[in-house]
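A single protein chain has been removed from this complex, and every other one stays in its place.
This part shows chain A:
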């Protein structure tokens, strides 16, 4: 970026392995999350092929259990989570006018822990069988599962969970402390707000998961009796702990998608977001209520009518702030100058799809009705409508919207629209019939069904839809490959953006902002444009910019835990000790070696500014 080298530049691979730059970590998250998204998608395709006709024998019952467990675990923890972190990394520091996150080193550590957790889990396919107790890992299924599959589940999630927790704390601190002058809380873009609330949910929701997984590990490795009724334990403890984590987890996933949708709807309607403060309030309220509804996953566990009623009412209450959001998006579009770009298509497709998922959610929140729906394909249809129809559609909207900022390329709009229509139609084709399959009595997590029960046609339609979704995803990857061509370099500010991330030239300079911008209101860049300015008003003179040094330590810390986890699974104390020794050595090195980073000098920044690079 600069002709004056004030620090040694690392080349290619080494640069990516040692980076602490939030923009590069965002790309790493996106690539790794995309990889796991494909793996989870292939697992889903195998299941749909198995179910396309009655009594099919494409996979065995045991293999089907592994597929459904790995599909759920991979998609939630290793596809949706990292993709959300990808956009949080790529966008949040830019939206608040910061040069990086609060703890760049810790940011890199969070990524590598997540990545090795995912590799750990998927390694189980090659090492004697994947976990087969469902992504919820209910006891006693998980405690008595043979083989080491569930051990991979426990330790893979434990390692990646630590990385996620680290990431959440990092973004909380970043958003609280590193906002540019004038960027008060009620001037933050909605994606930053939702990332903030999501980080808070991560902070409070992941510790229960960590404890639950520890208990499960102790049951399996040391024959503890937390979940063993024969020795005074209680299997319900696992369900409670898992869902105390698990329910906030789905809000952790959906909130940043809500944020991305808000940005896209507002930008492509050329209007400021309708009811901004109501949107913020709704986001916080959803986050808060998310912690008091976990029992709705356990209505049929026999907790009694009083507990069920309380949690049913709490669950239905969440429909109110979510409805507020839906109406605010509609009102934002109303009377706006709408441009139906690909990103906007995803956002517009998201709204009715997510409403459908929400409606079945309220249906499931009625305990008496839930006795009918529980563990049927109706539930499968519901959570795919909120997670694919909500989270994934929001992520795709975000991908097309922020792709220029992340990769300095624009995605092809025609291919993008093909991607949207194939995926969107395929999605409804796959999951809409599953509502009726569930109502007709098809239980979830079964590997086959008999003919003559009216299940054949709907299952076939569902499989055809899944194929269409796969086609859409392939189109996306073709689009990504094509976008590497120079032809797709973005013009300045390709979407006529409103927020700070569009106030920077392409490609984003290493230090983001040559001068910290002064924020004068909501949608700061739009305000400056309306005032006739081409650029943000700076809040500081040009000066030396302090940058953190890259480090290989996060990678090795994570490798250490990865090795130690194998020691725990195969009961080899030596391997475990070696792994932990690597991690602790890295922590020791990090503690004793002073690393003050380096400065990009004023002269280089001024030169960049003169040539329009910053």
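The working rule: a residue touches a chain if its C-beta (ideal position, glycine included) is under 8 Å from a C-beta of that chain, and two chains touch if they have at least 3 such contacts; residues count from 1.
Please note the rule applied: contacts and distances are computed from a predicted model.
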item	value
Protein name as given in UniProt for the chain not displayed, "Sugar ABC transporter ATP-binding protein", "Cytochrome c oxidase subunit IV", "Phosphoenolpyruvate-protein phosphotransferase" or "Response regulator"	"Cytochrome c oxidase subunit IV"
Candidate in contact with the missing chain, chosen from A:61, A:176, A:221 or A:581	A:176
Selected from A:71, A:220, A:240 or A:409 as touching the chain missing from the view	A:240
Among A:16, A:46, A:138 or A:204, residue touching the chain not depicted	A:204
Contact residue for the chain not shown (choose from A:292, A:415 or A:439)	A:292
Touch list for chain A against the chain that is not drawn	172, 176, 200, 203-204, 208, 234, 236-237, 240-241, 244, 288, 291-292, 294-295, 303-304, 307
